[in-house]
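Structure below; questions to follow.
Removed: one protein chain of the complex. Kept in place: all other protein chains.
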Amino acid sequence: MHLAFLIALVLLVAAVGASLALGAKPIALGTVWDALWNADAGNEEHGIVRQLRLSRTVIGLAVGAALAVAGALAQSLTRNPLADPGLLGLNAGAALAIVLGSVFGGIQSAAPQAALALIGAAAAGALVYGVGGGGGAAAPVRLALAGAAVTALLAAVTSAMVLADQTVLNQLRYWLAGSLTGRSGLDFVPLVVVVAVLLALAALTTRPLAAVALGDDAAVSLGVRVGMTRAAVMGLVVALAAVSTALAGPIAFVGLAVPHLVRSVTGASVGWLLALSAPVGAATVLLADVAGRLVARPGEISVGIATALGGGIVLAVLARRMRTVAL
Amino acid sequence: MSARALSLGAHIRSPRRPTMVVAAAAALLMIIAVVSLSTGQMPLPLSQVLRAAVGVPSEGADFIVGQLRAPRVYTAALVGALLAMSGALLQSVARNPLASPDLLGITSGAAAAAVTGIAVLGTSSSLALAPFAVAGALLTAGLIMALGWRGGIQPLRMVIAGIGVGFVATSITTFLLTRLPERAAGQAYLWTVGTTNVRVWNHVVIGVVALAVISLSAAWLQRRMRVIEMGDDLAGALGVRVPVVRFAAVGIAAISAGIATALAGPIGFVALVAPAIARRLVGSGAIALGASAVVGALLTVVSDLIAREMLAPMQLPIGLVTAAIGAPYLLILLTRLRGSL
Partner (left out) sequence: MSTPRLTAAQLDLAYGKARVVHDLSLTVMPGAFTAIIGPNGCGKSTLLRALARLHRPQGGEVTLDGRSLQSLPTKEVARELGLLPQSPTAPAGITVRDLVARGRTPHLGPFTPWSAADADAVARALHATGLKGLADRPVDALSGGQRQRAWIALALAQETEILLLDEPTTFLDIGHQYEVLDLLHGLADEGRTVVAVLHDLAQAARYADQVVLMSAGLVLASGSPGQVLTAQRVSAAFGLPVTVVPDPVTGTPLIVPSRAPAARTVHAVDVRPDVDHTEATLASTDSHERTP
């Protein structure tokens, strides 16, 4: 398992390198290194690395890790292989809240948007979980359907808002498709720090979560406060999804696919699942972003579309392998 | 078990009930259609509206009603009927009230194929795109059936596969739309959420033809599907070729949804809600295609009216209104099905 972790880290470093070096204008790794540590203000390539690619790499790292861990937490907690912040409507709720803030309040900067995102994601999550939660043989499907319904509704309202207001449309169009470049300047940095803090908190929930995953009765008899653990984990999932959406728009399926991938290596151990999901998730988002840049040169396919494509496939495959009850 | 008992019971108790429901709903539909045709920024006398609605030239009303509103309202009604029948067929095949072409990704697949058609043909005429949409719908239906198949149709598995395929299709559509020339960007609405704006008589004609053909095949199917609803074994013993009927039902459902999507985009939730309402009105748990069609038409015409007038002069996409009506319904349905799903 430690070996797997090492491999994941290596993969991550490679992804970071690719993200900084590749794109419309490929830049040698040596130059990338220089650009990071010995920047020359006049050098055009250094400028590209520092101005354009560094921020999107950092955002990609944060978003990938956040979404993957959020998905891992949600799947472990709800014992539902289909739990994913996108499928649970969290991203749609966060996105709508941000759009509303932009249309009615002109809110553009990262921190207030993140706060709005939190409220939106929490509200959507509460609705989805309220309707689709609970147990039973068909619980995964019910949750997914509740999520699909809420997402459809929220997405429809969001597109109506966006298409009605030209200025909002121009600012948010790319962000809404999920993109690592929607943020200018450095106002995203506090959000990245928040992600780091949330990930650390997630690590703390590992053991209680492992107990809760055994069922309420078993968890109580193991001395775990089930209610508190549930609330804490759900809060983390919502927060991670909200901050991620505030950073890069609604990106789906990273939270679904990455934990499944990781679990095929780690088994049911919650600790390793979380530990590996973060770097693998970050690498996935970065690689999807790089692929989007390369495949559609000189334009690009936004990350959101790439992950929706890949993730939809993963979901379809999961449907094949799921053990569901026949009606 | 109770659904089957109900359907048998309904047959015995009031065989005329479905007809009554259809007649009542059709009457209501016509009234609302007239209301819709008369409503708008420019008030028009009823007699003019009625004349223009059936194509009799009359000054004043002719353009607004004849060219703008009528095609739109009629298209909405036709699309609603097509979607509702599609949903009714799928729900019967899957034996599950949650099966519908939008949740199963079929309308998204149709939309993606249609947008591909725009990219390939360079035109956005519905007539030209209809084959693409239908092909997309059939392909998607086939895909989710294959994915959801495990020794038989497994509805829950199909739904999951459908959600996944739907996402893939939507991402393809979104991507293609960003690639198309500017003028087509206005199509974004149409192909992602569904709208009845700017419909023309061509749409109506296509819709009528499609509805007629599909209704005929559906009528053939309905009787057999009622038997299948009582159980595969029983149906086989009564001489019904179960797999054939099932495949035909899914195929026709896909075609129906495909054409509806070609006419007005992937409008969601109608196919889910209308058949359920129809079943409740008819009082039996069995499939009720005629009632579903009329209820579906009713639903879309009302949604179209709301979409047009609620925030006039801004036009909402009809998909938004149907989502606003349908999503809560789905959520309530899920809550109620908690125990038995």
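The chains carry the letters A and B, assigned in the order they are written, with residues numbered from 1 in each.
Throughout what follows, contacts are C-beta pairs under 8 Å (C-beta built on N, C-alpha and C of every residue); 3 or more make two chains touch, one makes a residue touch a chain.
Everything numeric in this text was worked out from a predicted model, so none of it was measured.
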Study note, to complete from the structure: Whole complex considered, the hidden chain contacts A
Point to revise | Residue, one of A:Ala4, A:Ala115 or A:Leu222, that touches the chain absent here | key: A:Leu222
Practice item. Quick one: say which of A:Val32, A:Leu90 or A:Ala211 touches the chain that got left out. Key: A:Ala211
Practice item. Tell me where the left-out chain touches chain A, residue by residue. Key: 76, 79, 81, 204, 207-208, 210-211, 213-215, 217-218, 220-225, 263, 267-269
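To be clear about the criterion, only the chains that are shown with their structure count from here on.
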Exercise for review: Quick one: report the Å distance separating chain A from chain B, using the average Cα coordinate of each chain.
Suggested key: 34
Exercise for review: Over in the complex, which chain A residues touch chain B? Could you list them?
Suggested key: 82, 87, 127, 131-132, 134, 136, 138, 140-142, 144-146, 148-150, 152-153, 156-157, 159-160, 163-164, 177, 252-253, 301, 304-305, 308-309, 311-316, 318-320, 322, 324-327
Point to revise | Residues of chain B touching chain A in the complex | key: 94-96, 98, 103, 143-144, 147-148, 150, 152, 154-161, 163-172, 174-175, 178, 188-189, 192-193, 268-269, 314, 316-317, 319-320, 323-324, 326-328, 330-331, 334-335, 337-339, 341
